[in-house]
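One chain of protein is taken out of this complex; the other chains stay put.
On to subunit A.
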Amino acid sequence: MLLNEGQVRIPSGCAIAGIINRQGQGFGGGKIIDCIANMHQRSNGLGGGFAAYGIYPGFAEYYALHIYFDCKESRNDCERYLTKNFNIRLQEPVPVRKQARVNNAPIIWRYFAQPKEECLAYTQLDEHEFTARAVMHINAAIPGAFVASSGHNMGAFKGVGYPEDIGEFFRLEDYQAYLWTAHGRFPTNTPGWWGGAHPFTLLEWSVVHNGEISSYDANQRFLQMHEYRCTLQTDTEVITYSFDLLMRKERFNLAETISVIAAPFWSDINDERIKRLRRIYGGLLLNGPFSIIVATGNGLIAVNDRIKLRPLVAARKGEFLYVASEESAIRVVEAHPDEIWSPGGGEPVIGLLADRENLLDLAPHNDSIARPA
């Protein structure tokens, strides 16, 4: 009999990787799998996953909901809820290739859906907020169901196994994406289950993470006050929701957002506005060691905690930007980059599509936090 996690201990650390073609040219999943497989030793087979952007161009105007179910009843419950709230253009099982090293897979379906007009009118929510709350509802209130991803023209493919096996299981070579991120997991404080694998997503956000968010509880309490419910039993979830809150709802730019989640020490902050953000959103400081890759349809950013307690390397080659936990993971797919470097703590590496200026395309809010004159 196989021993469960907790009965065996395999010391290692997580691995992350990301690749973007800044011209938006799609490429198959083989490259990101090679990248993450080169860091095999950083994971222990208890979680692997990928986020892919640009994979559903034919359904680009629909939210692509990847949903995992424990059993048929969960699927029935969930579909009843979905059909009540969304118009579903297409629903189908996510194609998988059975293989020996990936076991106990849940039932995995995808739904291309749009919120119903009457539901939006009734709730007075915009469609992003409506969909985000639907995701929260499914994760929290429908037993045995959770949403793996819910953005436009993107999807998360994740599960329990080594990332290269998960990639093969989900047939990632069949998808063309201009942006891929990947994660190999070594669970530290929380269980290795399908919902706990990275990436963690909401709408078009996805996050892969190496490290530990020791401020998890403080962060999740803060997020609770803004309609986010943390249900996936893993610290990384708060990173996704923090970005969503700060950038989609509060409409801060990237530099401001980074100054909140990876804030410099108080004594090092000179800007009065950043000081105010630090005071107001102190509850979203991500404390502890981390390197993360955060992606949306517009691009990716990779960033470390402020004192760089986890490794991170970036490289550029033509229109490609690569980020990974280890240089070797980049070299395996790009032996001769134009430039390769290690970003400092709290210094984001930013890789956006050539025609985009921010991770999200939202118009700025009326600014409630005044800039000093």
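The definition used in the following text is that contacts are C-beta pairs under 8 Å (C-beta built on N, C-alpha and C of every residue); 3 or more make two chains touch, one makes a residue touch a chain; residues count from 1.
As a convention for this text, contacts and distances are computed from a predicted model.
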Looking only at "ABC-2 type transport system ATP-binding protein", "Potassium-transporting ATPase KdpC subunit", "Glutamate synthase, alpha subunit, C-terminal" or "ABC-type xenobiotic transporter", the name UniProt gives the absent chain is "Glutamate synthase, alpha subunit, C-terminal"
Looking at the whole complex, which of A:E212, A:D244 or A:E326 touches the chain that is not displayed?
A:E326
In the whole complex, what residues of subunit A lie against the chain that is missing from view?
38-39, 41, 307-308, 311, 313, 326-329, 331-332, 342, 344-345
